[in-house]
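Yeah, one chain of the complex is gone here, protein chain that is, but the others are all in their spots.
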């Protein structure tokens, strides 16, 4: 699709951003390797969750605790934010237009924060129904897996805010570009992990 | 007031002092144990005070800060990793000797309390794995690998300082646990439900969790750094199949670190959730299941074994080739064997818990997978022997370690094949047979490898050779001491003595425990020899100087630089046309050339990120251990702000002007021209200034 050879995962900035582009090769590859390591953590937590499904110890189970509506809203928020972050990457690559870049980033940020807020609301509802992590092994497994994803999203949002600050201070220099490319990878990666969560935990639990 | 001290100190009270028990309840046992524990604590405090005092006396604080602690130079970071490893080695060996003494006197009693003995074997294992072996191999790879692939530094120098900071914080935490006791008694593997708060509510297990977590994070980051460096920073012509074997094992180790560390991160994090937030992962009630922990822990534990041994394999490959004066035999098969071991190591973790209760066919699958690893390892052993075959073998100190390794490691491997048979494992599991087996792999494998590397690359790092008389004494004492200390444990295991036993009542064990105790004394002597060797070497550093940088007639690129190498390693990045590029250059008369032109070199600037990580990481872990929540929040906030602020920094490099590079390089080239080269007969004499007589028709001189 791209006419230039691509050198790393995620959107390649390409020749017009020569300096950032070549520095990116090493930085983004390193970050990508880190993501793979993180992937193993999530994978093991998924496996642990599956082995703890039976450890409900008479406490509330998925049927009583999970709500399809909440999971659907969160899924949509994250999916749309992944798309808007893609738009931000395109704005960075082709126009170097600060206004549109910042608009897309802000939309992604708002969606990310909305996701976290909605997830917290969900947890709160679960707590009210007696679904606290200390109740059973199953709930422990749930509250290790899903909030860890939420923590990642929170970290990504903090990173994004810090980057907006950097844009204000330094403009779109190559440090910002490298960071944005890596943040984009994290953002899309978290959406992939969420596919696993909504499929295995929510849909699988309610099926 | 009481409320305030609770808030400030959490659950840290007077009873954390190692002599408190002895004062409160003075019995013979509590006094003996109290004196030992207090002595250890005093050694930690005295050691810290002596170091601080010497630094002040000689006025070196500023140099320490500017040239070492904040330096992003991979060579210095490597050296600092190794210093941590050696300090921790000293402590863990002393602990091992105390345990051997206890078992030698342990018939019907002994002098240690079970609690104290439990702490000793837990800290011994934890330190040896996470704070001796890991920093040692990380340090050696850090120092050597970029030089060998012709790079100026690792891909992420700042992250490298952060890795060092995390390891230092973990090591400091383990050291502090001697002063503000106790440490965990749950063994280095920390199995629940024993380590759950219901059984073990004290601070000990928390010390263990956070020390291990810090080390794990450090290793994950290090692994990423090494892998990216090898993928992206090789010099021109250095394609993967031309890399020295040590770089290949570094790559495989890095991959194992990246993918093998996460299971431990998960296991300790879930255990921490159980202990701090009342989760029920591994508890005995409410749907918890401790088998999950054991599974996760060993899903890390087995790749870890190969993280420990692969670098040593690489080191031995370099040493066998170099001290036989030959090219490494079977390079390609060694590469394939290394890769095979790396992948297979992910498929065998169940052999650590054959007896947990799964069915015979599960055990059989993992037993067979375990035995399969013997094949690539055997390939390596043969390759090393064939490297020596018809070579001009020089029995230098690294070679003594390597030969000791070759024989002892093969024996240990055979006992491993025995243990890989589930039905045999049922008989000897949890006995001293197992302890003998893994010490037989790790001491001749890992530790001899690291000591060989230390003797081999020391002149490269510091510009003078290590003293040889004490070096030989150390090497032979290690080999003999190891055999005396651990071969009896095979017999004890077969006689049925369980591991981690503080006392026993079977007189038949006694001769073997006494022999093992004698072995521990010999090992203590070996450590003494190592200290003497270092002392003598520093004293004789002028006589043994090798400033030209090639004392062993080396074959790979790191020997083509001065000793110690300049910060930027190579004035001009070299181009490589074959294996063993430096040997090729020397025999073609193309070594020590003047480059046509010099260019400015951009290097990373100093950064305090490593120090900030070390301090905040330590304080956070310490606060978590003792429930000082204000400290956790404060240090966490500082760390977060530091990371964000680092993102705003832009002037993170400094430029070394071409003229300076030229001046430094040409001064060294003038030295080369003035120095008389030596043949291998004079390798160990003072005539060896680090310049070798070039090979003639491929044969070393």
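So that you can tell them apart, the chains are marked A and B in the order they are listed, and the count of residues begins at 1 in each.
Rule of thumb we're sticking to: a contact is a pair of C-beta atoms (placed from the backbone, for glycine too) under 8 Å apart; a residue touches a chain by one contact, two chains touch by 3 or more.
Everything that follows uses one rule, which is that contacts and distances are computed from a predicted model.
Its record in UniProt calls the unshown chain "Cytochrome bo(3) ubiquinol oxidase subunit 4", which is the match among "YeeE/YedE family protein", "ABC transporter substrate-binding protein", "Cytochrome bo(3) ubiquinol oxidase subunit 4" or "K+/H+ antiporter subunit F". Checked against the hidden chain, the listed residues A:8, A:149 or A:174 yield one contact partner: A:8. Contact with the omitted chain, checked across A:47, A:113 or A:148, is made by A:47. Residues of subunit A that touch the chain left out of the display are 1-3, 5-12, 16, 29, 32-33, 36, 39-40, 43-44, 46-48, 50-51, 53-55, 68, 72, 75-76, 79, 82-83, 86-87, 90, 93-99, 185, 188-189, 191-192, 195-196, 198-200, 203-204, 206-207.
Take subunit B: the residues that touch the chain left off the picture are 231, 255, 259, 263, 287, 289, 291-292, 295-296, 299, 346-347, 349-350, 356-359, 362.
We take it that only the chains that are shown with their structure count from here on.
Put simply, the C-alpha centre of subunit A and that of subunit B have 35 angstrom between them.
Put simply, subunit B touches subunit A in their complex at residues 155-156, 220, 223-225, 227-228, 231-233, 258-259, 261-263, 265-266, 269-270, 273-274, 277-281, 283, 285-289, 292, 296, 299, 644, 647-648, 650.
The touching residues of subunit A, counted against subunit B in their complex, run 25-26, 29-30, 33-34, 36-38, 40-41, 44-45, 48, 51-52, 54-57, 59, 133-141, 143-144, 158, 162-163, 165-166, 169-170, 173, 175, 179.
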